[in-house]
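Below: one structure in structure tokens.
Part of the complex only, each chain left as placed.
Think of it as A and B in the order they're written, each chain with its own count starting at 1.
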Amino acid sequence: MDKATLIGLMLGIGAVVGGQASEGGNIQSILQLTAAVIVFGGTFGAVFLSFPFREVIGAFRGIKKIIKEPPQDPYEIIRQITNYTNKARKEGILSLEKDVKSVDDPFLRKSLTMAVDGVEPNMIREVMEKELEYIDEHGKLSAKVFKSAGGYAPTIGILGAVLGLIHVMENLNDPTKLGAGIATAFVATVYGVGSANLLFLPISSKLDMRHRHEMIIKEMILEGIVSVSMGENPRLIEEKLISFLSEKQRSGQPMTTER
Amino acid sequence: MDKATLIGLMLGIGAVVGGQASEGGNIQSILQLTAAVIVFGGTFGAVFLSFPFREVIGAFRGIKKIIKEPPQDPYEIIRQITNYTNKARKEGILSLEKDVKSVDDPFLRKSLTMAVDGVEPNMIREVMEKELEYIDEHGKLSAKVFKSAGGYAPTIGILGAVLGLIHVMENLNDPTKLGAGIATAFVATVYGVGSANLLFLPISSKLDMRHRHEMIIKEMILEGIVSVSMGENPRLIEEKLISFLSEKQRSGQPMTTER
């Protein structure tokens, strides 16, 4: 479970709904079907028109990803690569052939296979960097889908508000409907601004952070496998890989090789 | 038929119009000729002033493109290039001369011709990458035309609203006209904000996605033909080309060569 995702969701929505309730504001006065249809129908309409079907669906599947902790622990990867280095130096790089089969991560498997196949280090780097480029481009799309939803929602909220106000204006001669009508119209603004700022934009940002986290791990794998295939010193490799991590990630982590 | 384009258009416009109707809002109260003339006349005026004539027309023609599925299937291209590789390895690269004629895509034909003519792989890459650069620049213009329409429309909607309000203010001494007048003025805002967020900006985004899809296929073709002309291993070429695709595109696709 990703702590920050959970805290963020509960704190954000809790604060707004709770703040509203504590003032004696009726929760029902911000539940309104028409406003929801206009704002969310309009926003998702705009999103589907903006992106390929498969990317919109993929973005929604991405939400699952940001609720769980990121599956790959960079220290686990560093340990794994340090093991490969030690083995390759003792028994030759061909000895890693059996290890390839037990690797789940497709990027690590592909790089390791090339190294075991004796592909030249520079060639491994070139091919895998090209692959990384496209993985990066495709991987950024989920965040982009939510960012675009976060861009459409507030303006469509305003559209809903204006439509509501038109309705109100047509009934101006019936002053009793005035206040409630305007209140109704404002709910669309609440939905648009609220969904964008408490959900869509933060989700987009978290998806971006996760994607970058995954990319850094892939860049670390690439650097590590290239170093393994060049037969570099295990301690140097470990030091190189640790430099991919932030200071916050490094603190309190045991080193894998003694010094 | 592009599913997402259709869903997007119907969901977006349906939600706004339907939401409005379900509240007893009169559809006629949001149909207003003057507002339409100001907002759409002003927006397209700004767009024509912004771009060359040929690009504005080209952008509108691009709408057809995003309603249909993208014509080029990347797997078809991969299959085709794998065939070329096999043939070139068995019968020599000159044997591809006949294949050139049956190629429709001008970019593939031009690259393949260079390879058959014996142009050096590095030279093919250099010439075709330069061509790609200009194709990319020209191809982005259609999305840019709609993006700029999506930027002008809401502000010109506000212009229309302010003009309407000026009109209202001049008739303030006739209070019966007040509400209806303001309602009229707001319709311009609805047109501006609605057309930008439900049409222009999403169409711009979809055109951008399509353009990038086409560019990736072209980049894949270039990589493939350069590899063919270097006489690389067919399985390796296929693997290289697949790395241009996203995971979502890869799933459920049969491989063309056995392993």
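Following the convention adopted for this analysis, a residue touches a chain if its C-beta (ideal position, glycine included) is under 8 Å from a C-beta of that chain, and two chains touch if they have at least 3 such contacts.
None of the values given here were measured: they were computed from a predicted structure.
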May I ask how many copies the whole complex comprises, since the file places only 2 of them? 5
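Following the convention adopted for this analysis, only the chains that are shown with their structure count from here on.
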Averaging only over C-alpha atoms, locate the centres of chain A and chain B and give their separation in whole Å. 25
Of all residues in chain B, which touch chain A in the complex? 2-5, 7-16, 18-20, 22-26, 29-30, 154, 178-180, 182-183, 186-187, 189-190, 193-194, 196-199, 201-203, 205-206, 209, 213, 216, 223, 240, 243-249
Chain A residues touching chain B in their complex are 33-35, 37-38, 40-42, 44-56, 58, 127, 130-131, 134-135, 138, 141, 148, 151-152, 155-156, 158-160, 162-167, 169-173
